[in-house]
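Have a look at the structure that comes next, please.
All protein chains but one are shown in place.
What follows is subunit A.
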Amino acid sequence: MALDITTGRPWPALLDLPWSLPLEEWPEDLLAALPRGISRHVVRFVRIEGRVIAIKEIKADLARREYEMLRALRRLNEPTVEAVGVVTGRVARDGRPLDACLLTRHLQFSLPYRAMLSQSLRKDTADRLIDALAVLLVRLHLVGFFWGDVSLSNTLFKRNAGEFAAYLVDAETGELHQSSLSRGQRLHDLDIARVNIAGELMDLQAGGFVDLDIDPLVVSERIISRYDELWDVLTATEKFEYGNRWQVDERIRKLNDAGFDVGELDITTDIDGTSIQIQPKIVDAGHHCRRLLRLTGLDVEDNQARRLLNDLDSFRAATDRQNEDEELVAHDWLNRIYEPITRTVPRELRGKLEPAEIFHEVLEHRWYMSEQAKKDIAIEEAVKDYVKNVLPHKPDERSVVGVDTEELPVRAKE
């Protein structure tokens, strides 16, 4: 049988990989990192044309299905890893057929939950991971995706200005429905999520990687409450008196706060016109990052965008340019504040955090410095101190591809 590579990326180097060897036997010098732990499937990380690619050995029909699904979700702007390709028709040297391979691109600066939890000194890290997962699950459900295996380990997390942003990694059990999901499907996903999260936390505790005063049951219940809250803000029907029309604005503000824009709002009045009923019909995630992208061309996570936009607003106030065109002010802020600050970071430290996250940390750092000095500290001064005293002590997070349970974390070789 001939090798068949389906890919959206024309990378000739794909052809040079030893497809006739079972993934388990690929030579070490080819791998970007060594895999650890128990996994359902064999997974290996390799570097192709400068990018880290995850390769999973799996049945051909499942590989194709997951590939199509990940691509469909990305077309819908859902946060998922990028499916790079599917390799089928693999044959071992002795003529034995080998399983197909699904290739996904490693998400830069993302971390597995175990790395997040084991590195963190903050007690609420687990809660913030769950919050991010709840947002992801709500977003996926809104587009009709039933996950079927919601868990922390099937998710990757990126730092998001003090919060986390969650990305779907494993869509093997997922189904993308044409119509909206039934309540039963949503509840089932939530139930699976809860059991998996509790199990994952109990496991980390059993291994001594997470503080015993975290209660896995309490943390896992949070996925349900956070999901319900957000689902309600995004989809519930609200009814109020005609005179209280400000509540329409209030609802939209709540949606924006949650990071969503309203694409379509259904407004109906009753026959005598005394009450109004509203229900959001289409909502889009990324309220803040869309605005930032439009103003500056920066593509960052939503909470990072919120943070940057706040700084942009302060810049505007400080320079007394409230009446000027927003785009012009944003352009100046980008050239005079954001880029100089993020460029201050020397090349060797750029693998630590993404620029937008560094900018967020510098703002935090400036706040601490100001508080200690009991006076305003300039951002230029804050960034110097941050690069000298804080950033060098942070771990490199650009290419963390997995977590060893003994020795954390596992990084891709540069």
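In this section, a residue touches a chain if its C-beta (ideal position, glycine included) is under 8 Å from a C-beta of that chain, and two chains touch if they have at least 3 such contacts; residues count from 1.
Heads up, the rule we're going with is that contacts and distances are computed from a predicted model.
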item	value
Per UniProt record, name of the chain withheld from view ["Na(+)-translocating NADH:ubiquinone oxidoreductase A subunit", "Phenylalanine--tRNA ligase alpha subunit", "Thioesterase" or "Sn-glycerol-3-phosphate ABC transporter ATP-binding protein UgpC"]	"Sn-glycerol-3-phosphate ABC transporter ATP-binding protein UgpC"
Sole residue of A:187, A:236, A:267 or A:378 that reaches the chain not shown, by the stated touch rule	A:187
Touch criterion as defined above, residue of A:89, A:162, A:199 or A:355 at the omitted chain	A:199
Residue numbers in subunit A that touch the chain omitted from display	37-38, 40, 58-59, 62, 99, 146, 148-149, 151, 153, 172-173, 178-179, 182-185, 187-188, 191, 194-196, 198-200, 202-204, 206-208, 217, 220, 405
